[in-house]
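Here the structure comes first, spelled out in structure tokens, and everything after it is commentary.
One chain of protein is taken out of this complex; the other chains stay put.
Here is subunit A:
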Amino acid sequence: MALPPPDPQFVLRGTGAAVHTLHFSCGGQEPDVPILFSGSENGFIHVWNLKTHRVDAALDGHGRRSVYCVETMGSKDRLLSQGRDQRICLWDLAEGRTSVTDSVFTENVGFCRCSLLKVTQGRWLMAIAAKDLEEVQVLELPSKTSVCTLKPEMGAKLGMPMCLKLWQLSCGSQPLLLAGYEDGSVVLWNLSMGKVLSQLVCHPEPVMSLDFDSEKAKGISGSSEKVLSIWNFNEQQNLQVYKTHKLVNAGISDITIRPDKKIVATAGWDHRIRIFGWKKMKPLAVLDFHTATVHCVSFSDHKNPEERLLAAGSKDHRISIWSIYTQT
């Protein structure tokens, strides 16, 4: 007799608008407080104190235009946010400050979230959807110099890039980029040469979100239809679909693999969060709490495994925090 799914550990209310992006920063030592950053449709970034469950600060840096991506760069004091005002802002939050130290004007009016990768101490790569329709640009931060521009060949008809993931096999090796496009393809790019290494059509509809496990070289993508696609590399190092999973309702907004690579969470248009075992895509739980589309899911980076959390942000203005499968 299976247990009914757990309730959220707690619910964060008060964003006042649909929540589009979430990012945890809980790896710090005491007296550091575990923090959750959330970006909302009203342009605010809220800094949530996970001990008191209250907003510690509200950052207004995107001219009240929707914030759809937040990331930290190394610590909770260095925040990166991306908004519909075509800007990427870098924040300094140390010692109670809330100032934008730098910004990048992307000239892109889409919704594609940027992807960050730390290459060495103090050096980051950031992939963003660029000004031209099918292009992806990779910048180095904090210098903001362009590393490369990835442009599909003429007639490829991939459409807009929908989601990006920068990764490297191990520290110091070549960084690679996985990009999901509007036509349903996932493309693996070689950054140094600016070339396509492999391309795979995973979905008949646009790829809404993807995530990649570099250890197992296995990735997962979701789209606006009912199927999740799990792909990996064959002997020739080409992408191949190795499994699909059919869902009850169509539409996936976000997918994220937990840092310990044990479980995967998906955010659905049907208001539900789904948890799967990553090894075999075994369905584990369906968390039905939200009353509107869930836009984003994120796992926390707690050092203590038992404290690990899952957060989900939804169009219903709420952020649900869950403690699930923390025992493994």
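Here is the rule we use: a contact is a pair of C-beta atoms (placed from the backbone, for glycine too) under 8 Å apart; a residue touches a chain by one contact, two chains touch by 3 or more; residues count from 1.
Convention: contacts and distances are computed from a predicted model.
Not shown: a single chain whose UniProt protein name, out of "Transmembrane channel-like protein", "Golgi pH regulator", "Telomere length regulation protein TEL2 homolog" or "Proteasome endopeptidase complex", is "Telomere length regulation protein TEL2 homolog".
Within the complete assembly, A:Y325 is the residue of A:W124, A:F212, A:F299 or A:Y325 that touches the hidden chain.
Contact with the undisplayed chain is limited, among A:P259, A:P283 or A:P305, to A:P283. The missing chain, though absent from the display, is touched by one residue of A:L50, A:I263, A:V297 or A:L310; that residue is A:I263.
Not every partner is drawn; the one left out touches subunit A at residues 1-6, 248-249, 262-263, 270-272, 277-280, 282-286, 288, 325, 328.
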